[in-house]
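Just passing along the structure, written as structure tokens.
Of the protein chains in this complex, all but one are displayed in their positions.
Our next item is subunit A:
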Amino acid sequence: MALKMVKGSIDRMFDKNLQDLVRGIRNHKEDEAKYISTCIDEIKQELKQDNIAVKANAVCKLTYLQMLGYDVSWAAFNIIEVMSSSKFTYKRIGYLAASQCFHEGTDVIMLTTNQIRKDLSSPNQYDTGVALTGLSCFVTPDLARDLANDIMTLMSHTKPYIRKKAVLIMYKVFLKYPESLRPAFPRLKEKLEDPDPGVQSAAVNVICELARRNPKNYLSLAPLFFKLMTSSTNNWVLIKIIKLFGALTPLEPRLGKKLIEPLTNLIHSTSAMSLLYECVNTVIAVTKIVLIIVRINILSCTVVKYLGLLAMSKILKTHPKSVQSHKDLILQCLDDKDESIRLRALDLLYGMVSKKNLMEIVKKLMIHVDKAEGTTYRDELLTKIIDICSQSNYQYITNFEWYISILVELTRLEGTRHGHLIASQMLDVAIRVKAIRGFAVAQMAMLLDNAHLLAGNTQRNGICEVLYAAAWICGEFSEHLEDPLQTLEAMLRPKVTTLPGHIQAVYVQNAVKLFAAVLTRRETAGEKQAAQETTEMLIEKLPQFVQSADLEVQERASCILQLVKYIQKLQAKEVSVAEEVTALFAGELNPVAPKAQKKVPVPEGLDLDAWINEPPSESESEDEKPKAIFQEDEPKHSRPRLTELDEQELARRREARKQEQANNPFYIKSSPSPQKSYQDTPGVDHIPVVQIDLTVPLKVPGMPISDQYLKLEEERRLKQKQEKKDKKKKKKKEKHGKSRRHDSAHTESEEDIAPAQRVDIVTEEMPENALPSDEDDKDSNDPYKALDIDLDKPLADSEKLPVRTHRPSRTEGLKSPDVDTTAEEQRPKKSKEKDKKKDKERKVCYFSGHKDHLFNLLQNPSNHQHLNYKVYDIQGNLQDGSQVVVSVIFENNCTDFLKSMEFNVLDSLNTRLVRPSGASVHDGIAVPFQLPPGVSNEARFVFTVQSIVMPQKLKGTLTFIVKTEDGSTHEKLDFKLHFTCTSYLITTPCYSDAFAKLLESEELKVNALKLDSINMPFHHLLAKICFHHHFSVVERIDSCASMYSRSIQGHHVCLLVKSVSMPSCGQ
């Protein structure tokens, strides 16, 4: 027995320690995996032993293996064992292992809570330190909630070593458990002035990180940080503070002016490049002074060059002109060896172009494209060229012929992946710039003729996408082609069948369009023979597509083959067919805005989340479910009619879609255009669009749907022809009036540059009543958003960090309504010594103790014919104890347009309307919107209040202009604003224990009032009090409720409402 133990301890000495393991791995380079698997087996053995030293050694080795990429999650429990060792040596290793291996998903992490709490309160500061460090790596929301209070205590530890760690870890805790921010913040703020510089810098770090995400809540700390900034000499801290100011300044413009001086001082005095850079960055954000940037650019080392470019791109956003003067420098950077610098420079170029220099810059870029090595950089150049040219709706392009030739040149690039990008640009330009079509078609025909150059090499298949655009443009605008027959032949070469399917499909479709063009020309020239030859040629060539493996190509080709055969038959009978064939492709396409679908307003009464069929009920057993879904149940008879309707609707839509697809070459492209529309009106400049309203055809009785569309189509064609005629006339005119500019924005300096063509940029279509501004939906997953918490509000009693108790105190919760007798006996007694009351009907309210008052605005008495308005809420301003915000809804009741509304009130001594600085007391505030007929909108006005104890009535006037068909008239409307006491209350939740304490404190004055003639259910009454008077219910027992609220100046207001007999009223 004893011998065995000796043997055990000797064995232990032969255990591999970490060094041995590392050495072993290095010596087994060839069979590393095998060696490590034997090591892991050994480690598993070691972990089974009772000796903690052995275990710690094993865990240490595991940590190393984890870094090498081996899975060690199976040892999580052993790691915890080592963590909980009482010896620092092992504890340290355990926590290290935990911090490397644990993450939020580790399930055993729950077991660590108590161990960590024990270590946090350990007398040995290094135990605490190591626990804090470990915790910072694997803190979970649960751990954060359970330990927040312990960590907060540590923030006031005697040892700065612990304080500083505790402060830093709070940031992690806030992220995981945002509720802890408000209770912990006061203490965190104290730490900004901690005597120990380490703690101070930690606190600055944490607050700056918090503030960067939600700056508005930290504005009040600005003076404190300003002091720190001017006094601190620690660069690390300074950088953080300056960054913080960068985030605060946009919210408080006055800060900017104050900052300039200290920042310029720092810029000139500091030798630390990092601090200089931070200052410059902030100065750019704050004051927009650009001079300083020069200092960075002089320095030539790569690191600084990179940052200089980065800073310039920031300046560019605000001061494009000052950067434009550095153009040569930036173009030089394009030659730099470092790719990242080149890319930065490219970014800058994007923002620097103007009408004047676009061609020059692009020319330089094209030279770079030619000599660039490496496809990624070349591709980047290519996309940048296209981005630069196409930005803000081709604003800078004055000559589209030039742009088309640039695009054609780009197709000669070898091995680019961006063929589709070039293709979409070609399509876009050709569709939207009408004047360029002739030129574009000629270029595209050339491309198609030389298609073998592009498509010859399979490696270069990226670029063959261009052929897609070329074929479509040639087909669609075939009237511009000089020799459609030649292009047609080019498109039917046998080589074409090697192209990708979707391109072949376009080829086939557009071959017919070209065919139609050829027929028209032949027939008008009277060359029937030649027309028939073309038909024969087509019949001869098409079968190669019919055999295609691609379904789309096959289908189109066989359809078209049949069509052509039919045409041949007609031609044989000497019938002229050109017109009818052309009619197949009549009509024009408009680009549709990519956001169009999103902007379609959801029709009223349509709930997209609602189930169409009844959802399968949860309780049904598994095997019953399918039946319930697919079988019509007997009792659901009301449903079938609905679904039938839906089916009809669906069928109708399907029909409509088919119609569109037949005529819509865009369809193949699966373009983002979610709403296809027919164009219906003559006129080139603005093309209003008639949406296919599916209800329209149905209104004409007795006609099948397809006929309706046919009719629609015929009308359309008629108009189309007319439009074409118009267009031709216009074109002639255009030749004379070339210098006419289109109405897109020009900057003054560029006005003298006349575009080479008349640029008709067709705007993208949007559905009617497009909803404005759905721009960027903010990411709701942003972890920092949860920390957007107002910190200036005083702490409510409810906001406490959870403190561990032996038993969760549920007793409070049990006292809710059902615990009748006892609770009720206590309640009335207590309540008698308190509060006040309130009347619901007249909305007049007396308050004792702390005042308050109610405010109510009557609807305007003179039933004005034009405008109706009502105040729907008056709310205290949370930031400022002396302000209330009045929200007014204006509604236009008449049929005319209302504009230039001005809102004005006669200030009283106590209550004043907040006007923009510089305005006199008699000036009104302009309402920031206009009202079309029948529309209502809400405006907010801020009032400052001195005393919140008295109710107020303010007289005011609203002036506005009514715009009718025969002119506009000035009108005015008088009104009164009633401020009552409760409008100065802010709804604040309160827990019953805190409420009881408040009542016991005897700080409140008591007042009681009895009201008769209130006829509404008690809970309605409560809801009304809560809604209109900003109270919250603390507790409700039967017909008796205690309520709480707080005024904007922080007074407590308690209210007991009691219904005495059936007709409820206050006690």
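In this text, contacts are C-beta pairs under 8 Å (C-beta built on N, C-alpha and C of every residue); 3 or more make two chains touch, one makes a residue touch a chain; residues count from 1.
Operating definition for what follows: contacts and distances are computed from a predicted model.
Looking at the choices "AP complex subunit sigma", "Ubiquitin carboxyl-terminal hydrolase", "RecA family profile 1 domain-containing protein" or "Integrator complex subunit 4", the name in the UniProt record of the chain not drawn here is "AP complex subunit sigma".
Residue A:Ile239 is the one among A:Leu47, A:Ala222 or A:Ile239 that touches the chain not shown. Of the options A:Arg117, A:Arg212 or A:Lys364, the residue whose C-beta touches the omitted chain is A:Arg212.
Within the full complex, the residue among A:Ile43, A:Ala202, A:Cys981 or A:Ile1025 touching the omitted chain is A:Ala202.
Touch with the chain omitted from the figure is made, among A:Lys87, A:Lys528, A:Lys955 or A:His1019, by A:Lys87. Contact residues of subunit A toward the unshown chain are 2-3, 5-6, 9, 18-19, 22, 53, 60, 63-64, 67-69, 71, 73, 87-89, 92-93, 96, 99-100, 103-105, 124, 126, 129-130, 132-133, 136-138, 161, 164-165, 168-169, 171-172, 197-198, 201-202, 205-206, 209, 212, 234, 236-237, 239, 243, 272-274, 277-278, 281, 302-303, 305-307, 337-341.
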